[in-house]
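Since the structure comes first, as structure tokens, the remarks are kept for the end.
Yeah, one chain of the complex is gone here, protein chain that is, but the others are all in their spots.
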Amino acid sequence: MKPIIQVVCEARAGPVRQAGSWVRVVIVGVKTWIEGWPVYRQLTGTDPLGRGAASQSPRSKALTARTETADRVAKSVCPYCAVGCGQRIFVKDEKVVQIEGDPDSPISRGRLCPKGSASLSLVTSDRRQQKVLYRRPYGTDWEELDLDTAMDMITDRVLAARDATWQDADDDGRPLNRTLGISSLGGATLDNEENYLIKKLFTAIGAIQIENQARI
Amino acid sequence: MAEAHPVGFQWVVEAKNRGAKVIHVDPRFTRTSALAHTYLPVRAGADIAFLGGVINYILSNEKDFREYVVAYTNASMLVSEDFQDTEDLDGLFSGYDSELNTYDQGSWQYAGQQDEGQEEGESHADRETASGLEQESHGPPIPADVPRDPTLQDPRCVYQVLKRHYARYTPEVVERLCGVPQEKFLEVCEAWTANSGRERTTALVYSVGWTQHSVGVQYIRAGAIIQLLLGNMGRPGGGVMALRGHASIQGSTDIPTLFNLLPGYLPMPHFQQHQTFDQWIDAIRHPEQSGFWANAKSYAVSLLKSYWGDAATEENDYGYGWMPRLTGDHGTYQQVLDMIDGKIKGYFLLGQNPAVGSAHGKAQRLGMANLDWLVVRDLYMIESATFWKNGPEIATGEIVPEECKTEVFFMPAASHAEKEGTFTQTQRMLQWREKAVEPPGEARSELWFFYHLGRKIKERLAGSTRPRDEGVLNLAWDYPVHGELSEPSGEDVLKEINGYDLTTGKLLSTFTEMKPDGSTSGGCWIYTGVYQDGVNQAARRKPGSEQNYVALEWGWVWPANRRTLYNRASADPDGKPWSERKKYVWWDAEKGEWVGDDVPDFEKTKPPSYRPPEGASGVEAISGDDAFIMQGDGKGWLYAPSGLIDGPMPTHYEPAESVFRNPLYGQQANPTRKVYERSDNLTNPSPPEKHSEVFPYVFSTSRLTEHHTAGGMSRQLAYLSELQPEMFVEVSPELAAERGLEHMGWAHMVTARAAIEARVMVTDRLTPLRIDGRVVHQLWMPYHWGSEGLVTGDSANDLIGITLDPNVLIQESKVGTCDIQPGRRPTGPELLTYVQGYRDRAGLTPGHHTPIETPRDADDGQQ
Partner (left out) sequence: MGSNSLYGPLDPAPDAGYTDAPPRMGFFTDTSVCIGCKACEVACKTWNAVPDDGFDLLGQSYDNTGGLTANSWRHVAFIEQPRSSSGAATDTPGAFAGLPVGPSSIPATNVVAARTAPDTGTAPGIPPAVDALAAAATAGSEFLGAPAAPGCGSGGCGSSHSGAATPGSASPGSATPGSAQAGGGQFLGMPMTDLPGRVAEAPRTDFRWLMMSNVCKHCTHAGCLDVCPTGALFRTEFGTVVVQEDICNGCGYCISACPYGVIDRREDDGRAWKCTLCYDRIGDGLTPACAQACPTESIQFGELSELRERAARRVKNLQENGVAEARLYGHDSSDGVGGDGAFFLLLDEPEVYGLPPDPHVPTRDVVSMWKRAGLAALTMAATAVVAFAGRRQ
């Protein structure tokens, strides 16, 4: 039965196009509100072949760009290469619903490359990691860990590594004031403000092996 | 450019439509070549031969923009009589020390300055700390009273020295070294010179693969020399454009997370050179020197005030004593080798994936497997977080999960849409991003992570009386937090970076307001002004269509919103535009100030006729026609009398791995390159060593449009993965025939480090080249693949060893030698045996030593 019903439902909105579909449509028409029936519209309207206005479904009629119905737009910048293309991030119900080029940008004039155009999936993909994961020493798989616990554990380890490897001065008494037990390598998609805090904190705790993609 | 920066390429297309000629030089025919007027295939690693050929063409035909060259470059300055060229010493400059493999730079100086140069010991320290180019641009002090010959006829003037140095870089030599037919090379020379001068300018665009060579800095120097000779610097449509590869990689050097730098290119203190605060300051400002670096104390004190707030006082040298000190090379590659050696306990990876993205992937992974703990912060699961589980060393048995002690924390990160802040793009423009939504789940920004990590560290250390903890406890770390996630405000941090007048609490408007007495703060002096008038200038978004083409009201560019650096040079010495067509910034005598489309990169009211009084220093010593205001002598440097570890002029050296003996000099490769000779970092033999034939092909790597670096932001996305779903290697039909490679079949590539496999793309876009009378094949690979993500494959960077440029400690990863064989590589432990077989045949036995200094007469008995 199901396929038949399907045909019925779908055909309801359909106009008459060709002899092949004619019989089906007419039979269905019996059960239809005549004025809403496309064939009726087709025959009485301006679209005698039923290929245009008469065929437009209510859904099609109601279509609107989701950028137009967004709650807000954040002005942003593409996170991939260093051209710095302007992006507009459209948000609806606290979800990002579209990311596209910002036509106002004198750098990019609204355009984006394939990577920039994929930014929406970069942000919203369900492959994104949303949980802290922990691999214990000699472990063979990930375990979940609470964010606060992880932060405490990392703090412990930074301080322990610092103390274990601290160097006050060299053999001649010249100050060193540092640890060589801690390293860091940052990507170049971090914000300036983030890099500033990273360097400030690490310098204060005496960690000097702080590097970045800019060295690579 | 079309490959890796497609949206930037729109301006090339636009220029082309307006009549510009586009020339593309690349080892392989790319999407950029497809739209160029002229394409030149070249051998990877021979760029200085090519560019040197252009310089020779300019000088031997006197095609330079003479007025510009005399006024704005150091062409007229006389070089010390002690200087000897590579042309005299078979590939070495005077002052080479065979023990340390560095130079005593005394003889490179201008006449009368011989004692000012770096000695070899200092030069060695500078290489270790990547500080040859200290403060990146201004170099060591150069007094203004250097003897000159404005006629450029004196045989010791820079112009003539340059001319002699490049005299042998003829079109024949370019053809012989680069494989470029002479007529095509001359076509480039003619186009470049014809399109430069008063009426026209030419832009030189490079992608930062240029930096990834053992002579990377000299590549760029060579480009800069051409652009200076042709008068293309500081002028609209000219310049040397670096197409950098990451959203804020410029910002990452301006506000560095680099071991040798502090914000604003201030050097990290060195235990020997900067024992005291004054030594540190003087090393930056060079008393007596002209230019804006003379105010370095203001910049440095303001930084320390931003770091330590009220605790930084004149009495305690503003907290200088709390700063850690460098003792040598602490760069990322040194770190990785130290990890292998068990010297490093903990490692933070912040949006970075060295298991795929750094040279020598195996060393990266083995290093990480030998840590106590590793913190990985990223959006997606990346190879650097799963080396203990999915890395290639699991199959070979080199890493056994049950025996690998490294504790790994994977911390999900917030994306660019989920945090506010600035990126600095490749033209030094800061653009503020608004936060669109909160990050999902436990994802957090770096700002959140480091603020709270610092807060917890300070809480743990509270009450400590140990001297080592003073700097932590005094650290100014009071960032108010907001919202449910307790997120610090990016604007607060940007304001701190901008800096305050601490007496009034007002934000500074320009770095010239900074004081050396502790009354101002500022976290990065070159960024001061980003909060001019209390307004976040980086957030400005006046549509481009409502502004002139310079668009000064979109974002903010350091320094002081100047869009084109050194734009004083867009006017002639008298301050008049070189031509109506190319007018940009000029002197308005009536107003008594510099005016134009851009913010003048010059003191606004200093007239062109200004000459410094006797004995002047600092800003006062900048003459009215010194367009290059950050240089010690105000001039663009055709010849670098000091500051570069590997020589005052770019010279052709073969790559560290080459199939050719250097045809120009006995010295085979950069004699000052940074090497790490260890059994786990072997280098393929190159002539004059024996057995280079074991790795007979030249390879290069780069990006595809469809992917991003190590793949963490692209191989996880279906829409990008489907566009380039598999690791492949591009070979010419000729190489395919020679090695029996089938299109879309498998092949594997082998170096002394690794063997990796890829699908074969046989394409006419690669061609054999005739180099030094012999035909050589080049092959090319993208480097995006790894073991995680929707599409996986072997990593090209596994093939590459660690040899670094001596100036900046960046690896040579854009050229190497390899073998290629049909079929897949062996798997499991057999892979190790297979690679070992190559090592044995290449003579890379224990105790093997790669010669650094290679005089021609040592070739006897070699191949």
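For reference, chains read A and B in written order, and residue numbers begin at 1 within each chain.
Note that contacts are C-beta pairs under 8 Å (C-beta built on N, C-alpha and C of every residue); 3 or more make two chains touch, one makes a residue touch a chain.
The structure displayed is predicted, hence computed values, not measured ones.
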Residue among B:E62, B:E484 or B:D764 touching the omitted chain: B:D764
Of B:R739, B:R753 or B:H784, the residue in touch with the unshown chain: B:R739
Given B:P401, B:G518, B:P696 or B:P826, the one touching the chain that is not displayed: B:P696
Residues belonging to subunit A that touch the chain removed from view: 6-7, 10-11, 13-22, 24-26, 29-30, 34, 38-40, 43, 45-57, 59-60, 63-68, 98-101, 103, 110-118, 120-121
Chain not shown, touching residues in subunit B: 2, 6-7, 9-10, 13, 17, 24, 29, 31-39, 41, 175, 179, 181, 183-184, 659, 690-694, 696-697, 704-706, 718-726, 728, 733-734, 736-744, 759, 761-765, 767-770, 773-777, 790-791, 819, 822, 837, 840-843, 845, 863
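In the analysis below, only the chains that are shown with their structure count from here on.
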Between subunit B and subunit A, distance of the C-alpha-averaged centres to the nearest whole Å: 31
In the complex with subunit B, residue positions of subunit A that touch it: 72, 74-86, 89, 91, 94-96, 99, 102-109, 111-119, 121-123, 125, 127-142, 145, 147, 150-155, 157-161, 164-166, 168, 170, 174-216
